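In this view, the complex is presented without one of its protein chains, the others remaining in place.
Order of writing sets the chain letters: A, B and C. Residues in each chain are counted from 1.
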């Protein structure tokens, strides 16, 4: 199942993206640890969308949030049309410094199996994948 | 503000479309009779999406639901990729027969200012517009 | 969205919760025909927790009334919230229903 949302590139769009995410994740099959996985995916989606809206955002443009839901995996993809960045050079937060930011990519990498990022002619394309045991 | 949702052409997609609609309509400005207008638009959106999912639906395809929100008007558009129909020849329900169906288009026309329908190469495009006094 | 079925003496109460749209209609219809098959022909539909109804929901209610009456049964409806008024006014379908303020009153009306 494929679900796509396109929203204005403004922080207020979180009010639309959040209930969309909640509704899609309710479609997850009855897998082990379902509640925990839903909580983790909700967090990851929020980090990814917030980054796209804050860093990858040019007023007047949009961002896209897509979910591909299979019986044993989910792919979350977020497209923004900003200037992009280099995912590989993002340094993980120093957990003894109690930083106020810089946790987003680290959270995504901690929770998801695959985190990839690609700059294309049609936007910057962040792909997040997580699989689970099929029941 | 423009919001777009694309979902599988299956009745279950109502579980995604409904919270999307609720969230977008919360963005309506503080106009007179706001609650009533939101209730009416929720109804119209449900009728239009259900028609696209039921009549305009071929398994494996998608439908699109879009909202264009301006300070004094909203445009709801629904695109499906089914065989389409002729909006002009839909007869309104006979309100003394207590029919079980056939109310959708009648409800859209009763509530919205403009109801138009166009078959294009890129799907069947239902456009519903309502305006209100700007406050 | 859910339908809960409980028995109050001779009366079957269907408590609907959430959106009464095409998805709930599908469940509602199969629920009603199940009850008819089991000769449970006196029903109260508790709508007090329905926060939305569209023409699919209204159609399912009308179909339910027809189906039950055909078998000499009766359906009564209780707890209509203001949220469902819009469509009642537009379709004028409320005239086909026996409407009570509360489930208790609807149940009592059978005796």
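By our rule, contacts are C-beta pairs under 8 Å (C-beta built on N, C-alpha and C of every residue); 3 or more make two chains touch, one makes a residue touch a chain.
Treat the numbers as computed from the prediction; the structure is a model and nothing was measured.
Just so you know, the chain we are not showing touches A across the whole complex.
From the options A:46, A:77 or A:131, the residue with contact to the unseen chain in the full assembly is A:46. Taking the complete complex into account, residues 11-12, 14-15, 18, 36, 39-40, 42-43, 46-47, 50, 53-54, 93, 95, 98-101, 103-104, 106-107, 110-111 of chain A touch the chain not shown.
Everything that follows uses one rule, which is that only the chains that are shown with their structure count from here on.
Averaged C-alpha coordinates give centres for chain A and chain C that are 42 Å from one another.
Chain centres here are Cα means. That of chain A falls 29 Å from that of chain B. Computed from the mean C-alpha positions, the centre of chain B lies at a distance of 26 Å from the centre of chain C. The multi-chain contact residues of chain C, meaning those touching 2 or more other chains, do not exist; every residue touches at most one other chain.
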